[in-house]
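Right, one structure below, let's go through it.
Note that this complex is displayed minus one protein chain, with the remaining chains in position.
For subunit A:
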Amino acid sequence: MNSTAKEREIVLSVQGLQKSIGRKPIIHKVSFDVYAGEIFGFLGPNGSGKTTTIRMLVDLIKPTAGKIIVCGEDIGTHPERALAHIGCIVENPEMYTFMTGWENLEHFARMQSGITRTRITEVVDIVGLDQRINDKVKTYSLGMRQRLGIAQALLGNPKLLILDEPTNGLDPKGIKELREFIRNLAESGMSLFISSHLLSEIQLMCDRVAIIAHGDVIAVGEVDELVSQAGTYTIWQADRPEAAREMFKDQPDVQLIADEQHQIDEGLLNTLHEPIITIMDESRITDWVNRLVAAGIGLHSVQRVAPSLEELFLKLTEGEKIG
């Protein structure tokens, strides 16, 4: 899939982006490409330079060095041409609260040529805001403001939609709806650039991901590939944990993990009674279940647990040091 992706049209190309504020370098060297029709995740903890990078993508911050090319237009030299291909919400969807939703959309429609009344009605329908569109924005809930923000971003039929932490402040139902919505947009050929500090969210939403830490992109690639690199845990619960542990010891296909060696979510571990944490290939699980049962050890549960974002970072940065 990676190779087919490379043949696709590049919608956004970020090349050697750097930013210093005062003398302090904030972004060291950020490079990645986003292809047409893909959902690209931008993952990093808070304070890693995510928002600064996004602001540079939409010309709110001028980079110290490096290039940003949107559909062949350099944002540094022709921001008005490059921005015509982008729709974005940077952080919160802030609209003019003293105007109605419709008036806000009209306002932003006037800033770009060729947006008709019909198009405004269309985007209102897409985000499902037709019931409340003539109410003042100050009466909107956060979810509705989010929808209005997306409607605004979609007005100009952009090739690339940039959403900064779009699930912030949404309830689980809202998050699920947003995910489906994003999928639909990508299927219609739009590229989406979505930032988040949650690995699980990126896993659920995105095709590819760039991971940023301390102002550096430490990895770019398929989401599943990167996650599997960090290794998935298999957690066992048995009626005689000591005996089970004894059997796993010194086996070629099993790696026993001590308590201080992993960074599995505490909340999850606390619900388990005496868990045995191992790393093993998925294909070996059935075989091991049989062996344990044959040895007279009763099993309560076997589960696979994905690594946390911290762990992924650790793995990725370790790899970098070695490389």
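Note that in this section a contact is a pair of C-beta atoms (placed from the backbone, for glycine too) under 8 Å apart; a residue touches a chain by one contact, two chains touch by 3 or more; residues count from 1.
Please note the rule applied: contacts and distances are computed from a predicted model.
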| item | value |
| --- | --- |
| Per UniProt, the name of the complex member that is left out, chosen from "GntR family transcriptional regulator", "Acyl carrier protein", "Xanthine dehydrogenase family protein subunit M" or "ABC-2 type transport system permease protein" | "ABC-2 type transport system permease protein" |
| Absent-chain contact - pick from A:12, A:27 or A:58 | A:58 |
| Residue of A:12, A:30, A:43 or A:86 touching the missing chain in the full complex | A:86 |
| Contacts of subunit A with the absent chain, listed as residue ranges | 21, 55, 58-62, 79-84, 86, 88, 90-92, 94-99, 103, 107-108, 110-113, 152, 156 |
